[in-house]
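Complex shown without one protein chain; remaining protein chains in place.
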Amino acid sequence: MAKKVEFMMGNHAVAEGALYAGCRFFGGYPITPSTEVAERMAERLPQVGGRFIQMEDEIAAMASVIGASIAGAKSLTATSGPGLSLKQENIGYAMLCEIPVVIVDVMRGGPSTGMPTGPSQSDIMCAKWGTHGDHPAIAVTPASVQEQFDETVRAFNLAEKYRCPVFVLTDAIIGQMMEQLVIPEPGELEVIERPKPTCKPEEYLPFDMDKDFVPLAAFGSGYRYHITGLHHNSDGFPTNDPVLHTKNTIKIIERLDKNYDDIVKVEEFMTDDAEILVFAIGVSARSAKHAVVEARNVGIKAGLVRPLTIWPFPERHLDRILNKNKIKGIVVPEMNLGQMTFEVQRVAKGRCAVEGLYSLMLDPILPSEILEKIRRFV
Amino acid sequence: MAKKVEFMMGNHAVAEGALYAGCRFFGGYPITPSTEVAERMAERLPQVGGRFIQMEDEIAAMASVIGASIAGAKSLTATSGPGLSLKQENIGYAMLCEIPVVIVDVMRGGPSTGMPTGPSQSDIMCAKWGTHGDHPAIAVTPASVQEQFDETVRAFNLAEKYRCPVFVLTDAIIGQMMEQLVIPEPGELEVIERPKPTCKPEEYLPFDMDKDFVPLAAFGSGYRYHITGLHHNSDGFPTNDPVLHTKNTIKIIERLDKNYDDIVKVEEFMTDDAEILVFAIGVSARSAKHAVVEARNVGIKAGLVRPLTIWPFPERHLDRILNKNKIKGIVVPEMNLGQMTFEVQRVAKGRCAVEGLYSLMLDPILPSEILEKIRRFV
Amino acid sequence: MSYDYAKYLRKGKLPHIWCAGCTYGIILKSLIRAIDGIGWAKDDIALVSGIGCASRLPGYVDFNTLHTTHGRSIGFATGVKLANPKLNVIALGGDGDMTAIGGNHFIHACRRNIDLTIFVFNNNIYGMTGAQYSPTTPKGAWATTSPYGMAENTFEITSLAIGSGASFVARTTAYHVAHCEKMMKEAFQHKGTSVVEIINACPTGFGRKNKFKTPASMLTWMKDSAVNIERAKNMSPEELVGKYTIGVLHKVDKPEYIETYDTTVGLKK
Amino acid sequence: MSYDYAKYLRKGKLPHIWCAGCTYGIILKSLIRAIDGIGWAKDDIALVSGIGCASRLPGYVDFNTLHTTHGRSIGFATGVKLANPKLNVIALGGDGDMTAIGGNHFIHACRRNIDLTIFVFNNNIYGMTGAQYSPTTPKGAWATTSPYGMAENTFEITSLAIGSGASFVARTTAYHVAHCEKMMKEAFQHKGTSVVEIINACPTGFGRKNKFKTPASMLTWMKDSAVNIERAKNMSPEELVGKYTIGVLHKVDKPEYIETYDTTVGLKK
Amino acid sequence: MAKAERIEIIEKWCKGCEICVEFCPTGAIEMRDFKVAVKDLEKCTACMQCELRCPDFAIVIYKKDKE
Amino acid sequence: MAKAERIEIIEKWCKGCEICVEFCPTGAIEMRDFKVAVKDLEKCTACMQCELRCPDFAIVIYKKDKE
Amino acid sequence: MARIDIRLGGSGGQGTITAAAIMGYAAVYAGKKAVQTKSYGPEARGGAARGEVVISDEDINYVKVIKSDILVALTQESCDKFIVDAKEGSIVVVDDFMVKNKPQGNFKVYSLPIIKTAAEDIGKSMVANIVMLGVINQLANLLDFDKLEKGVLSKVPKGTEELNKKALRAGVELAKAAMK
Partner (left out) sequence: MARIDIRLGGSGGQGTITAAAIMGYAAVYAGKKAVQTKSYGPEARGGAARGEVVISDEDINYVKVIKSDILVALTQESCDKFIVDAKEGSIVVVDDFMVKNKPQGNFKVYSLPIIKTAAEDIGKSMVANIVMLGVINQLANLLDFDKLEKGVLSKVPKGTEELNKKALRAGVELAKAAMK
């Protein structure tokens, strides 16, 4: 059966992906260039029995999606830089309290109000380190309108599977451009439903530190328990015991590490025999692919490493390639002044040169600029 | 002349240091374990002709200190993890708009409300990357009550010199412990007064991209100009020209890099012939010094690298030592689950092993634990 | 025994963390009696709080309880309610939590008139962080951040609620235990956002340094300065100096948010 | 020429960024005339705004101007004023900026009664981000985030200000250019926090999709629905349906914050 | 004659705030070693003032069955 | 008889919102090529409605000196 | 069909972004790949705005216009700014009223009364962007006319179908006349 091809805006595709994944609540606050996600959800949610609310600010928006998730609804919020900064305290809450939610950050030019209508990739580190304290973070990084849909579905799945907030880290170009999108049939993409606890209510330990995963009971489902943003014990009540809080914090962070292979998705393009790598995400990765193809055309053995998960950082993938191939250098094009590059340098451990290619221009980095950097490694 | 030795709480020493540096405004919101800074300022500011205000939340607190600084007052705010997260949006504003302010973050156990009365060092990355977008960041890291005073003075000086927010990154132990403090005489420590523009008002370019430094005119001083958190031109008005905003953003970030030697202060203890390094800040550095002394006592050539500036990261210092000495390994004890360690790894570029020693316990890392890690490198 | 609280208390959680003489424990008891009186099933109640001494309350009672971030309880509560409107959602917190850092969420809940019950525990101070002034600390009073006396004007919490559009606004005190229970029950019964300001005593943070020698003297002060709204109507302004009214201060019919939303978007015909 | 604005306009900044028919330009002119009328020196004025179309205003006038973050203008303005009380500090922004994200700072300024002038440009919508509903979007109205019609109840901005303790509260419209100038001047003269709600038209975001064919028709609507507070006193409730009052709605004497602070802490004897 | 059969004091919960003692109209209870204690059961009128206002669930009055 | 000596239109600032034209009580101005233009100076009574309400500083009425 | 880079420059409110979207939609509808992108300023109306669309039979990696195969400029500003990126031999269309300084170079310039046609012949200046689509489709022979028309009709507001149909055809006619 031929599928219907739509021509859709990236932000709308995120909304459709969320609905496909079973999202039934959106709490947000408008901000360019993410607003179309909210607008689409405002229209679409009631059609599937869900609710939309525009809260008074981003802090309340973030609070509302956590609350809705606790009450059983898969929940989405969307924002951009300034809103991301404001949401950070409550994002940390969701991380510590293991509440699944999906947060779309459509990156624009920062810092501060910066360049509201200009794209960037400058929130990469903020997504990982923006909230205080040690915490787990997952971020997926789509590069096309189709991936806006697919990766949003994956983001919801990861959120449920690992009981944590998941970022969809995209940018003003991918978010606002239009491109073909094939909406999968129901059942075609995996959708992970939130498991329900099966134990007796009085035995329910919502934060059992000795288990990798405990289903999150919805408020009102007969499992009465306590949630707190203080460090807590397996039963959810505050504890001052540093041994317990160390154990719990390590658990929720290492859980991601342990499941690296399930979480971290990377497209490797022509890396098999590559001597020069380009490491890029999102719209920069599209330029990079263009550049790699051109490099190959002129006989340069270039390859592209394109993470679809940037947090946890795809270090094992990189490591493997660096151990296998004799890599002369890695080019890291990013629309910021150097963020992923630092991580690549850390992982490279001196095994090869690592060169950032930074840009704050409002258009994507040009393939020719990347090609030139590739050439320098030849 | 024998100086009077006081026995003072670390948080109070910060307040006294601020007053010594000429701080005349404090805007804050109480939060454990930073509140004593506010309390001391509430009492002391009026005595020196300054004003204190407790704002309705941390966002307003941060806004108020930026506003006060723009109106000519050296300004201080103090907070801890959750407040730091909330302040981030406005911190980014101060960074982009080049407004000098000093922000004390007394680190406690995170994420979220976490462990309010427990110390930690888990906001190191958040101080650097907490606000969205690319931006400059300076953070000083005192390790004694005396340094709480001295480094706060230095923080104000750096803020004025480089027209940017400066963090005093301390922790619940250093902030709340009492120790001897010698308050320097007026004039004994350098205090940088805010320079005033000397040009004609109509020639004043408050954000001149072609100059390394432009004095910040106080509102009301006859220089009428515009400040915006949008990317702006040299005259302060918004621009959409990516070439200009790239230039300006690079300028304010690279300014710190260019002045690395002036900004980055590091204590090197017994590093001359060291084969094993310990890299630590704050209270962990005190444990580390203890451990290094003990290591030397048993004939191990250990040395301590203790940054008093953690941002910009002291990479040139590390680099120099790694190039000079044959280092077997670096131990990085930190009261978190790994933050500085990543940076040390990045800088090490595979030249030696780097081992984090992480702890979320509420007491400082024990010298014996550090010593054991040192031993493993022997 | 006038009432057995055990049914609603979580096992093994007492003694609670509140100071000797802190009146939050008294309110907790009024709350339990009010909930019992209204007959809601424990599974159907969500109790949401922010951060502060008051906000520790949910930990002690056997409902769906959510202790969130400072000032944000209402935001979380709004999400809980929208995702499952069948839950009876109560948001509570101290005067600081609700009206300082949480002020924005407070006024917007009042505006929306979403079906939440909001309890503001007003003890005129930030208790948990050790006695800094709050938006309700009386002029001239001592606090650690007003060592020369409170210089800021204060909120009239109930006026704030009314001004922002709340449809049910009441005031009561920790002293008036039966009245408090009654106000809570009426608030529960009200469809829409209901706000109850409950005057409380923080002997540790406020009383000690503001001339209240004992916790009991603070309760006596409540007894002496509270005037029932009905009685107040017949009192002259002079008689009312230094007093405050208790009772239902404001009650109007106003469309409830979720109902309006559901009808508007076609979820409900 | 009825008035020459050039003295106060920054050179070379026109045309401004506002849409054709956006009434913010009309307000800008009233503002200039009001400031000129009051005679403040340009150096002594600080104009602080948040983010939004309204908040772009400071860029056009030759004062000390500060365009801050969304919703936070009052926080910045408070710092400016405390550091230099001699400055005449004006904070302005849209209804979203001031009463949605900025609601908390708005009510706390009103409570403190710090000597600031606050102008809320109410156009019933988020203009800059492209027509999402705001806390003042009328029930049932279309916005991109209320495609089925606005379901939330709305703020009465002036009630909110009064409820939170503001000592001067007025309302005017973009249509009533002389009245607007007058309200602004009275606000400037008031010692303490003064709030002026200014009804504005956003033809692009609000008008177009809510049955206002032209910008002029929105001004006409203001003309038709605004009733002077003095006249309203003699009108019946029925006559007032669909109308709103303009004029000084509330004015009381209340201690100004900085004066009280300075006296309390001994900065001023 | 006493109306209360028994005054139960849960010592480990009592924080010694003295509220009960201050509000007891008859002096039936008193402070002892920083905790409340029964002074004279006979005096207790079972008015419940203490129980109602104890913030710590620490004092319970058992009324005599109606005679 | 005309009260206005001149109606100045700053074309590069006029955005063509038509407010002035709608509020002009006499029809002295009109829209032309999406901008305002003087239709009949004679009709202008210098009531200033257009100047006062133009959001764009784009129309200025110069009154005749008092005769 | 190899990659074709189309850039439509104008000011906010002229509908260049919508036009790019419609063209992309029609292309996808015609079985091709397409990416539409936009650039705009902070102004809701006015200010520079441009719509871009890249059409190809193959995967499109770089999403923006690199060098334009077709450039339409409805304002002088956008003409001046983007002309440097017009490919050699490419098509450049300018509005004859708005763009007084005609660009010079190694490309084919068509100065056409696009806005005037919309305003006067169709009676609605709003549909200038649709006229423009008719023009470029005809000049560059991009898509089957029926497919384009269908695309236009399914994307314009209800009730304006006839108007837009007329506009599209008017564009085609303009182009035909110019190509003579």
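Letters are used for the chains, namely A, B, C, D, E, F and G, taken in the order the chains are written, and counting of residues starts over at 1 for each.
As a convention for this text, a contact is a pair of C-beta atoms (placed from the backbone, for glycine too) under 8 Å apart; a residue touches a chain by one contact, two chains touch by 3 or more.
Bear in mind the structure is a predicted one, so any value in this text is a computation, not a measurement.
Residue B:Ile173 is the one among B:Leu19, B:Leu76, B:Leu158 or B:Ile173 that touches the chain missing from this view. Note on the undisplayed chain: of the listed residues B:His135, B:Lys289 or B:Arg346, the one touching it is B:Lys289. Contact with the undisplayed chain is limited, among C:Leu9, C:Ala46, C:Met128 or C:Ile199, to C:Met128.
Counting the whole complex, the residues of chain B in touch with the unshown chain are 5, 7, 116-117, 173, 176-180, 283, 286-287, 289-290, 293, 362-364, 366-367.
Quick note on the criterion: only the chains that are shown with their structure count from here on.
Chain pairs B-C and D-F differ in how many C-beta pairs they share in contact, with the greater number at D-F. Chain centres here are Cα averages; for chain B and chain G they lie 53 Å apart. Once the centre of each chain is set as its mean CA position, chain C and chain F turn out to be 59 Å apart. Rounded to whole angstrom, the centroid-to-centroid distance between chain F and chain G, based on C-alpha atoms, equals 36 Å. Multi-chain contact residues, meaning those touching two or more other chains, occur in chain B at positions 46, 52, 56-57, 59, 82, 89, 93, 112-113, 228-230, 238, 240. Among the residues of chain C, those touching two or more other chains are numbered 51, 69, 100-101, 103-104, 108, 135, 146, 148, 261, 265-266.
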